[in-house]
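For this view, one protein chain was removed and the others were kept in their places.
Now for subunit A:
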Amino acid sequence: MRLESDSPQQHAPRSGLILLQALVLGLFCLFTLRLWYLQVHKGSKFSEMSRDNQLRQVLIGSARGRIVDANGLPLALSEPSFALGLVREDCEDVDATLTKVSEWTGVDKHVLTETFKRGKKRVKPFEPLILSTDLPFEALARIEANAMLYPGLEIVIRQKRYYPTGELMSHVLGYVAEANEDELEKNPQLSLGDSVGKQGLELTLENELRGSKGRKQVEVDAFGRQHNEAILEPPQAGKDIKLSIDANLQRESAKLLEGQAGAIVVMEPDTGKLLAMVSQPSFDNNMFVLGVPADKWRELRDNPRHPIQNRVTQGVYPPGSVFKLLMAAAGLSEGLIRPGDVVACPGTYRVGNRDFHDWKKGGHGALDLRGALVHSCDIYFYKLGDRMGIDRLHDYATASGFGARTGIDLPHEKAGLIPSKEWKRKRFGAAWSKGETVIASIGQGYVLTSPLQIARYLSALVNGGRLMKPELVQTEAPRLDATLPVKDTDRQIILDAMVTTVEQGTGKSLLRSDVVTGAKTGTAQVVKLINADVRQKTAQMPYEQRDHAWVASWGRKDGKTYVVVCLVEHGGHGGEVSGPIVRKIFEQLFGSAPARSAKSAAAAPAPTPATDPADVGD
């Protein structure tokens, strides 16, 4: 049978058979070569391309740290909120979808289109582009019910910052809000729709609070859908931060200023820790978290009482007589006065061809330093300032921490102003006049200080001369910034004078038997009134011309010392207006005064001079 098949009587064309063999051989060689080229020669390159194809790195958000008060009471929290996102890749008709979303959420279509356009540049097509944040429950339900008809819409759960204390802590905490283009540009870790600190501690402690995002690797298919995921780097939650602020004290202090414009600072002098930092009027920082509506913003911005401003760090005021504390220290330190030297106060002091008056018509007669401080004699300090000269005054005040930022962890702090000859030349192109030195030496004229600077300076006087950084964070170690250029004995003289002020002088409203209290009041003129005779009673003056009422005080009981500074903007007389406020704060700090002393304080709620309408210079 074999023979037959090999017979010459073949039916297949020879050339054809050769062709078939050649084709099979060619096929084998061609594809073997090609497979070798693709899989072996270029294999690793294609392998890499396949990995790039399928693996993407995605950031995982980190939980923002909480902020709590000294007692652990929450002041800033993150709570879940629902946002509406749009995955572009899955969306069939963007315009129709946005129209629907506008209908559901009540957000203007225009705004949504704008958000969408902005987001397109940053958000990858397979990731949800956030159109609307913090959906109310009704909108959420409506969207959930209809989402099937509009593919690509996705409810995204995000963190929303919430401040349980609202306006009580707004100036300290600030607020977070959606990151803007600049912030996104600066920090590659941020994604569109992320919140960042914009003001207050939320801004300055941003890096600690935010933590760091994690990274995960997700396997993505050709449609961008995510499959397996592996965490490459877990997110690091932000640090919880404990403040030195006592929310209770803060609340009671804020109540005392209600309806007024002003500031209260309570500081622990040894550490610089702030127990209360109140600025009134305030605003609700929760409003900013989701973007403040334009009309509300305008209302806040145009409010003549500037609720947004933190008066403690950003409000700068003439310190008035409170400045005499510094002047006394300067005079002693520079050797210009001795405590026992007696100076005559005839009621006026002439510099050049101008008379400068004391707040007390007719003057105080002869006074030593203690008397000058207790009775807040202007003439004593006019004379001292005149002898010192503005530049020495400037240098000494600057060395004591004035005219410069305190370095507190809050943004946009103001430095205040201590004038000098050079400053005036630069600022006004004019020569300094001696009269301006005289005015400056009672904390008027160009001199501007913030309540925080006063509190810090007073703390240094109390704590042994150490100028501390004002600190809001409980866990931070106290930081010594400078040492006051004042001898301990001189310091003690000033502190003693402050105690006497409470016992006998303008600070009588603070007197209580169980607490050693020292104070200096100040009534800072807002309008330049050369002639004290034409001064009116506070109540008769227009609000914006009324004096600022200062009290800078310290109290010590059972080894605990606190510095309390109160400023009531356009409040009128310092001792009269701010005194009772400070008294109540000490009641918070040390408990109510024993009955006996409370009675005596009630009997003399205001010092006698305050009843005198001409008592403006105190």
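By our rule, a residue touches a chain if its C-beta (ideal position, glycine included) is under 8 Å from a C-beta of that chain, and two chains touch if they have at least 3 such contacts; residues count from 1.
Throughout what follows, contacts and distances are computed from a predicted model.
Chemist: Going by UniProt, what is the name of the one chain that was not included in the view, given "ABC transporter permease subunit", "Molybdopterin synthase catalytic subunit", "Peptidoglycan glycosyltransferase RodA" or "Sarcosine oxidase subunit delta family protein"?
Modeler: From the choices "ABC transporter permease subunit", "Molybdopterin synthase catalytic subunit", "Peptidoglycan glycosyltransferase RodA" or "Sarcosine oxidase subunit delta family protein", the unshown chain carries the UniProt name "Peptidoglycan glycosyltransferase RodA".
Chemist: By the contact definition given up top, give the residues of subunit A that touch the hidden chain.
Modeler: 1, 4-5, 10-13, 15-17, 19-21, 23-24, 27-28, 30-32, 34-36, 38-40, 42-47, 49-51, 53-54, 219-223, 227-228
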